[in-house]
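As you look at this complex, bear in mind that one protein chain is not there, while each of the others sits in place.
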Amino acid sequence: MSSTWEIVIGMEVHVQPRTRSKMFCGCAIGELGDPPNTHVCEVCLGLPGVLPVPNKAAVEACLKTALALGCEIPRHTKFDRKNYMYPDLPKGYQISQYDLPMSVNGHLEVGGHKVRIRRVHLEEDTGKLVHAGDKLHKAWESYVDLNRAGVPLMEIVTEPDIRSADQARDYAMELRTLLRTIGASEADMEKGQLRAEPNVSIRRQGSEELGVKTELKNINSFRALHRAILFEVDRHRQVLESGGTVVQETRGWSEAEQRTFSQRSKELAEDYRYFPEPDIPPLELDPPWIERLREALPEMPAPRRERLVRAHGLPASDVAVIGADRELADLFEGAVATGAAAKQVANWIVGEVAPTGKLPSAANLGELVKLVTDGSITRDQGREVLAESVETGRTPAEIVAEHGFQQVSDESELRVLAQAVIDANPKAAADFRGGKKQAMQALMAELRKRAPQANPRAANEVLIRLLS
Amino acid sequence: MLARLGIEPGDEAYYAEQLSGILEHIDRLQQLDTEHIPPTAQVVEVASRLREDEPRPSLTQEEALANAPAAVNGFFRVPSIQEET
Partner (left out) sequence: MTDDLTRLTVKEAHRLLRLGSVSAADMVTAHVERIERLDPHVKAYLRFTPELWEKQAAEADRLIHEGESRPLLGIPIAIKDVLCVRGVETTAGSQILKGFRPPYTATAVQRLFDAGALMLGVTNCDEFAMGSSTENSSYFPTRNPWDLERVPGGSSGGSAAAVAAGEAMIALGTDTGGSIRQPAALCGVVGMKPTYGRVSRYGLIAFASSLDQVGPFARSVDDAAVVLSLMSGFDPLDATSSERPGMEVLNNYGAGVKGMRLGVPREYYDVKGIEPGVKAAIDAALAVLRMQGAETVDVSLPHTDYGLAAYYIIAPAECSSNLARFDGVRYGLSEVDAPNITEQYLETRRKGFGGEVLRRVMLGTYALSSGYYDAYYLKAQKVRTLIKRDFDEAFKKCDAIVSATSPTVAFPLGAKTQDPLSMYLCDVLTLGGNLAGLPGISVPCGTSDGLPVGLQVLAPQWGENVALRVARAYEEASQVTAQVADVV
């Protein structure tokens, strides 16, 4: 990037709130790969005469998100119709929010940089189109699946405050952490529960004017978000430096070709003819309701990460994992509260728990870490115990007792065992006495074969003593 | 292409003429000073009607497609989405 250009990015992120049913009807939320048109009813099919009734859980998820982003919540909000005809839009309009969104003016801190949130509002998703033929512009016909139509979506719009592809990615990741922390969404990008659409423009360093922006779509991962922005910034720079002008348009990211391509410049002039949705009465956002939601919010990710460092002395690499997930952070602090060593707990979470995504109870993890730390069981045994504890919910102590994992550290028992091994392996014993230190390996192997539960460190010490 | 109505080219003048009477009549609204009048979008005071997040049975795929002019493999079929150039 030449130093003469400044990157300006605003983000529109669509997030599917965690609900059991759709935004305006009782259809269950389907899974990716379900047969087409099996999660549809008269309402989300847009059959004539039916009416939308908003989902309370979706409204509350949106309000919680707005509160977590420090937004102002107005006293009243309403839904509006955004009118356009497209085969994936059954009613010929999308129910969205226009001039009285559910919240405005928030912010999210990303790596010490403040990104202002312009608005958070609620709307409904469209259906899905499958094109016969490999590309849209070559397709001779298309097929419509309305399983997604009417799924609730929160739209979170920033001001153009983001200055790099890194920052854009970090913003999206931080937003995901926040959404998971407050339980507003699972925010899984691959499942389409979080869709980031950056508006990218560049301008001469020091200029106050915004350049012409392009909006990027079809981005399915944080990596793709990063790459798409880098590509687009570079494209803008090349266009501008060769004396051209950037066309305001929507561009799609092609994962296969690793580039953006023009999708829709013609529809720029689309007039959505927004007007208040007459089928849904306005929403009164009563202050006591909002206060209840605010009070129920858990600790936000940023202060929590700070505490993980300050109170528990965790390194940044551990915080990056544990602080990014509320459940992991809860598990960490819960296990530490049982008296287990913080760094050990963190190691177990980062190394063993996070990769599987299956969480033990905090009490069980604390107990397990203590058993490993004080040498009662080996680390390998610990892994087995953890897996079984997650599976069955039983305590590590119970599992250890049942499997006989308890290590034998008792001096007198080990002495009997060691003597038997020496007697059975006179050659190895003689070699060791003769100065061949590696002969100890054979003796230890024999000992562990006879008694896997023996504490290896203690057994080793006993052997050395008997042979010297 | 207003509201995708499919008015035939020759009919435009006919509809314009039919609309002119009502448009002329409607213009009388401009006589009223409404600067400080709030708009009424909904006339009855009902507010905050939310439904609990409880799934209800959906239609079966057969029911969903029962009225479809063209259905293929569980989908609604539509012609090419390519816009005319």
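Letters A and B mark the chains in the order given here, with residues in each chain numbered from 1 onward.
As a convention for this text, contacts are C-beta pairs under 8 Å (C-beta built on N, C-alpha and C of every residue); 3 or more make two chains touch, one makes a residue touch a chain.
Every value quoted in this text rests on a predicted model; they were computed, and no experiment measured them.
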Going by the contact rule already stated, which one of A:G10, A:P36, A:P52 or A:G382 would touch the omitted chain in the full complex?
A:P52
If the hidden chain were put back, which residues of subunit A would touch it?
42, 45-54, 81, 83, 85, 87, 90-93, 142, 144, 271, 273-275, 278-281
Please give every residue of subunit B in contact with the chain that is not shown.
1-8, 15, 18-19, 21-23, 25-30, 32, 34, 37-44, 46, 49, 51, 59, 63, 66-70, 76-84
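Here, only the chains that are shown with their structure count from here on.
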Contacting residues of subunit A [partner subunit B, same complex]:
19-21, 25-28, 35-42, 45, 47, 53-59, 78, 85, 87, 129-131, 136-137, 139-146, 266, 275-276, 278, 280-284, 286
Subunit A-facing residues of subunit B, complex
4, 41-42, 46-61, 64-65, 67, 72-83
